[in-house]
Each structure stands twice: as C-alpha cells, then as structure tokens.
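Provided herewith is a single structure, encoded as structure tokens, for subsequent inquiry.
Heads up, one of the protein chains got dropped from this complex, but the rest are sitting where they should.
Then we have chain A:
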Amino acid sequence: MNSPNSFRNQPDERGHFGGYGGRYVAETLMPLILELEAAYRAAQADPSFQAEFDDLMANYVGRPSPLYFAPRLTEALGGAQIWFKRDELNHTGAHKINNCIGQILLAIRMGKKKIIAETGAGQHGVATATVCARFGLPCTIFMGATDVSRQQPNVFRMKLLGAEVIPVTSGAATLKDAMNEALRHWVANVEDTFYIIGTAAGPHPYPEMVRDFQSVIGKEARAQMLERTGRLPDLLVAAIGGGSNAIGLFHPFLDDAEVKMLGVEAAGHGLDKQHAASLAGGFPGVLHGNKTYLLQDEDGQIAEAHSISAGLDYPGIGPEHAWLKETGRVEYTAIDDNEALDAFQILCRTEGIIPALEPSHAIAAVARRAKEMDRDAIILANLCGRGDKDIFTVAEALGVEM
C-alpha cells in the first residue's frame, strides 16, 4: 500500500498527475478510452495477465536485462561509479518492446482485430510490428515522411515484419504529425482498432499504463542493485523524449528518498535555438490527449521540435514528468546534439557499447555529474536503446561518408 504522501500513487481516478494528464480527446474516442481503462483495470486484477506478460518478458524479450558496472567509463570520467541498466539488450534493441508486449496482450483481451501505432525514429514502430507478427494481428504504422526518408533501415524492418508503413506528409512530416494521423485513423476505426501508444503520454490511461509496463526496468534495477551492492544508487539518470524509459526506471524508486533522479531532455541546437526540451523551454498546454509541458508560442500553436535523436524529437512530454518536475522530486536538465555525440563516442571507446542517440543524452548528463560526486557514489543510467539505427546519422554529423 502506498502512503497518502507517496509519489507512486498518481494518477488520480480521472487520470490527472497533479494538474497534468487527463483525457483531452474528441468525443468519438471518449467511450473507447473509458472502455480501455476498464479493460486495463480488469487485466491488472487478473493474475493470468501478469503471468503471460512475465513469461514473454523472460522468454521472448530476454529479461531481466543485465545491470552492468562500467569500469572504464567510470575511470575515464573520474568520479562516481557508473552503472547501466542494459535495456538495449532487449529483443528489437530498445525498451520499447516492454510496453508493446503489455499493450498487445490488452488489445487481444479486448477483442481488437487491428493494431495501429505512430513512430518517430522507428523503434516503437519496429517493436509494434514485432508484437503484431508474434500475435498475428495486422499492423499499420504512421510515420512522418521526413522520418521515413531518414530512417530507411527501420522502415525496411517494419515491412519485413509484415507491417504497413504509411508516410505522413501533413505538417512538418515528423513524429507529431504521425501522431495526429494515427489519431485521425483511430477515430475512423474505433470499433476494431487498438492504438499502441509508444510513450508515457496521450490520454489517460496511456501514461499510467505505459509507465506500469515500463516499470519492469526500475523494479529489476532496484532488486539487482540491492543484490549486487547492498544499497540503492545515489542518482538515476535517463533520457526523455515522451519519457517512457525514464518513468520506467524512476517510478519504482520514487519513494526512496535517498535516491536522486535526473531526467535528460534534448537541447538540440541549443535551448536558445531549436530543441526538444519541453520542460526547460515549454509551457503547460493540451496536445494529443493530455495536459503537459509543450513547446508552443504565445497563441498556443505547437512548435517544431529538433533533436539529432529522432526518438527525442517531440514537442511534448509525458504528464507524470510534468508533475514530478513541479513537485521537485525529479530534476530535469537538457543536453545538446554535440554533447550527445561526444558521449556516444566515449561509450563506444571505453566500454565497447554503441548506444542509441537517445541514451547518449543521458550519458552526457552522467559525465557532467560523475565528476562532482564521490568515488563511492553510484550513478545508474538507463541504456534504453542500442545505436545500430543511428550510425548513419552519427556518420553524417561527424562528416564521415558511408
């Protein structure tokens, strides 16, 4: 049982995390959202649902992911011990699969016949296409036309897995527009279609549901850390686009007062230029079904985000993070494209791990903090994705011709 003062007892029954979250959707979707919430409550109360989820996590995804002490990076940075939760070792190469397994089991329970999703970099699209192949459901992925052209390997992966990829040409043809188009498709196909949202955002119950499925990361990490070191880490660090890997790591630790937490947004070209740091440079507003921090102008028009990491390139953030920022429980910072590229290369060379550009932002923040901390202090960062998908982007940024 959570105490009334717990940081873990959000959202309230209306899906609000303090003043954030909620259900801001067109009336056509409201009955379905309410039905989804009821189905999720029933699944939570059904031990067979959790058992099937756990079995797939262990035998299909490859969990638990290792907890790894990084000796050479620790030595190179000269400060606190650096540990990684290795969620890049999951099947499909990122944490996204955890949530997709959970949501497709729910879709099947609800008798839905078709799956849709949106994707930016393609990791969530690949994870969704994977679970659709595994369970034999037709899959349609909406992806901004700009992202389709710059993420060809993931587009081909999705197609190999049997998914239909629909390039979205409206707006700036990136993730935000893909999400708009997925919502348009959903509204026209509510009867038989389940929308697998990839991050801890969207209308209630998605932020709560995605958090719960991703909390497997933090639950494992907490147990592994206690087993290996006999204590909890001093600082957790995770990158934030919508924030699903971060909330998955943080949530099981939220009531451990001695554990500090740092969420890392993408500062892109810089916080005074184009970026994707909604908390650092945005204001509260309503988009895509929830109230949260958004990059927007004084009229409430949504701004285009920018990050070198397509997975962080979103002008909003999950509503629980907005609340955790306001309560002060989690600290948020921002790392720009160049710092992320430097961190990417440091991890490659010191540990033999090619990280995705998303966790490279977290690693850059770790590098800043480690130096200021004692050598017996422990930083645990979530290595939420592997970098295979990003080598073309990195090569281009480094001026290397492939």
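Of note:
By definition in this document, a residue touches a chain if its C-beta (ideal position, glycine included) is under 8 Å from a C-beta of that chain, and two chains touch if they have at least 3 such contacts; residues count from 1.
Note that in this section contacts and distances are computed from a predicted model.
Missing chain, UniProt protein name: "Tryptophan synthase alpha chain", from among "PDR/VanB family oxidoreductase", "phosphoenolpyruvate--glycerone phosphotransferase", "Tryptophan synthase alpha chain" or "Cytochrome C". Residue A:Val187 is the one among A:Ala76, A:Val187, A:Leu232 or A:Ala377 that touches the chain not shown.
Across A:Asn9, A:Thr28 or A:Gln152, the single residue that touches the chain missing here is A:Thr28. In the full complex, chain A makes contact with the omitted chain through residues 14, 22-32, 34, 170-171, 176-177, 179-180, 183-184, 187-188, 190-191, 283, 285-289, 291, 294, 296, 298-302.
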